[in-house]
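Only a single protein chain was left out; the remaining protein chains are all shown in position.
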Amino acid sequence: MTFTTQLEIGLKLFNANLKQAWRDKTNWMTAGMFAITALLLYSFAFNLTGGLVRNLLPGVIWTVFLFSGIFATAQSFQQDRQNGILDALKISPIHPMTIYIAKTLTNILMLLLIEFALLLGATILFSEPLFIPQLLLIVTIGTIGYTALSTLLSAINLDRNNGGLLLPVLALPLLVPLLIASVEATSASLQEEANTAPWILLLSLFTIWSAAIATLMFPLAD
Amino acid sequence: MSEVGFLFAGFAVFWAGMFTYLVILQVRIRNLQNQVDMLENTIENHDEI
Partner (left out) sequence: MILNNIYELRWKVLPPAAGVAMIGMAALALITAPTEVVEGDVQRLLYVHLPSALASYFAFSVTAVCSVLFLLKRDFKWDSAAQGAAIVGLIFTLLTLMTGSLWGKPIWGVYWQWDPRITTTLILFLIFSAYLIARKSTSLDSDKSARFCSIYAIIGFLDIPLIHMSVRWWRTLHPQPIIAKLNPALPDEMLLVTLVSVLAVILVAAWFITLGIETELLSQRLLKLKAIGKANISEKS
């Protein structure tokens, strides 16, 4: 198949994935609820009301994002597999990379929705300017980076019942560079004289690296 | 602990770690080999019957 037909099919798949995600919202609602609850828990645990907010907030935000994101993407292919859609796709002439990219884009979009909403909430709760273009850019790049990896890892149905529990253990060590880069970039963007450039660079590097590797590896995975 | 104490501890950990792993491996290999031999024998005998 030519590239353009793959692109067309990819767009259709993306559309279908989005519709499916919209239909059974429970997965995403749970992820959103988890993120909100975790944020509140952190604010009680660290007493995020004093002057310390600015120092702790980047770490809090990113751990919440990573945990909720990984849990949300853990089941990415679960439904498709149960309904036999994945098997149908596999024998069709659609390239596996197209399937992977469509699914990853869906995950990215849904997670960004949750994360932006959370940032808006945190802006109000902690009265810190979190909803700024620079931070939104950092969050977007970071989300693309970790979703690329966690979607790839979620694609594999390890023949065991607690595969969902295994995913964070597998994904988080790989995501250390991403976590460091995004936390540092976030805290730099909250400073008066922001110097986010080196961290955004590292973050972009990680994102490109993970997206490229995951896309190339997916055809071998399932 | 003195400096020599730390040196001793480091070397002890290193050698003990390697020997323990070696022993564990040997035991595992022997066990597995025994099981494989036993099963192979059983299967052969089974065929003859």
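Here the chain labels run A and B in written order, and each chain numbers its own residues starting at 1.
By our rule, a residue touches a chain if its C-beta (ideal position, glycine included) is under 8 Å from a C-beta of that chain, and two chains touch if they have at least 3 such contacts.
Just so we're clear, the structure is a prediction, and the values are computed from it rather than from any experiment.
The residue touching the chain not shown here, chosen from A:Leu135, A:Leu149 or A:Leu190, is A:Leu149.
By the touch definition given at the top, subunit A reaches the unshown chain through residues 149, 152-153, 156-160, 166, 169-170, 173-174, 176-177, 180-181, 184, 198-199, 202, 205-206, 209, 213-214, 217, 220-222.
Residue-level contact of subunit B with the missing chain is found at 1, 3-4, 6-7, 9-11, 13-14, 17-18, 21-22, 25-26, 28-29, 32-33, 35-36, 39-40, 42-43, 46-47.
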